[in-house]
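Quick notes on the structure that follows.
Shown here: the complex without one of its protein chains, the others still in place.
== subunit A ==
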Amino acid sequence: MLTVSVKWQKKVFESIEVDTLQPPYVFKAQLYDLSGVPPERQKIMVKGGLLKDDADWSTLGLKNGQKLMMMGTADEILKAPENGPVFMEDLPEEEQAANLGYSAGLVNLGNTCYMNSTMQCLKSVPELKSELSNYQSARTKDVDQTSHMLTVATRELFSELDKSVKAVAPMPFWMVLQKKYPQFAQLHNGNHMQQDAEECWTQMLYTLSQSLKPPSPTEDPDAVKALFGLNLRSRLHCQESSEESSETESVFSLKCHISHEVNHLHEGLKHGLKGELEKTSPALGRTAVYIKESLIDSLPRYLTVQFVRFFWKRESNQKAKILRKVDYPLELDVYDLCSEDLRKKLKAPRQKLRDIEGQKLGLQASAKSSSKGDDVKMTDAEGSSNGSGELSSGDQPGGASSHMTGIYDLVSVLTHKGRSADSGHYVSWVKQESGKWVQYDDANTSLQREEDITKLSGGGDWHMAYIVMYKARLISM
């Protein structure tokens, strides 16, 4: 009879007697008593070999006091889960896109970055998308053929973008756009010319506003106008004759004029709302200089501001660019650009907004005093979720419950890089619903930091904002 010691995990079973006349299975049964590992799960290692159940002890050359090693557990045997995980790599493309959190880029078809960036910015307006999806595929009489085609193409493009991960080539849309607006089909040396994104933007909105008009010519303005349009009430004043007249007009965007004293968007807007024009004065019977001062009479859901960076330079015969740095905020308040009537209307909602914010701040302050660190972050998070809640509440346009406050949040920026409007490169930067900023540089998309967005204010050769779009902050009363 031999005695051996067996090492198992961290334990050592000392002096186990081995009956060398019995098959090793008996020995395993002994170990089963000690360790609780069933014999068939035991792996016993003897000098670089495994002990087989039917081995012959004598051939193993076992010595008295030899150390053996056992491997084995009584644990449950590992089973693969019934439904294995689904891997991103195996998913169809559209689901991958959904997981990415933002939609695909657009392929540049030859100097079409102005179009790509414009469409990416417009696509970021969910209300426009829903309006488009409601659009009848059959053409109605009051829309001309090309406008209809362009609208349909826009709808198709938007839905395609939402579905895919890889960059989309907007060929059909591009063809239709050229058809509708032949100026975009201009060729130079056999290539399509670079165009002004602002022109594309304006034309697109115009077309859409035409085609998305409700069929019955009711009082209701068309959808695009409801979303983007704003009314300006202007007072014309002739200094020579002290004549005064007023007029209202409806526009899709505000202009930010850049002169040497403009450093900030707000100043530029003010500047843009004041102007001089020459017109025939009935009193004087000749043309005279009138001063035109405009104020906003109604606010849009999406406020578009164009930086007037390009001007026609006669000497060089091209649209030259003003590189001046003009800062723009993430949060824009247009209250002092509004007319008296509008101000009155805004007063109550603004007060409420202020109250809510004050409350939040108060909460935060109390949270700060009571606990530190994490709690503050939590209230921050709450705050931001509240903010998005407000935005979503505004999803019913014209709903009785939500009111304009005159405060706007930045949602997309179209930038230009280069020295003239017809050259260089256009890129769009769009805020996603998740609150993240994405840069759409033709086919390439990349995540950006919010603080980098405000750095696109110009003053160098980097991308600088050309068209910015703000979304109204609504409040329910």
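Some observations on this one:
Here, contacts are C-beta pairs under 8 Å (C-beta built on N, C-alpha and C of every residue); 3 or more make two chains touch, one makes a residue touch a chain; residues count from 1.
Keep this in mind: contacts and distances are computed from a predicted model.
Between the listed names "26S proteasome non-ATPase regulatory subunit 2 homolog", "MIP18 family-like domain-containing protein", "F-actin-capping protein subunit beta" or "DNA topoisomerase (ATP-hydrolyzing)", the UniProt record for the complex's undisplayed chain reads "26S proteasome non-ATPase regulatory subunit 2 homolog".
Touch with the chain that is not drawn comes from one residue among A:69, A:171, A:291 or A:348, which is A:69. Considering the whole complex, the residue from A:49, A:110 or A:358 that touches the absent chain is A:49. Residues of subunit A in contact with the chain left out of this view: 7-10, 41, 43, 45-50, 67-69, 71-73, 75-91, 95, 99-101, 434, 436-437, 446-450.
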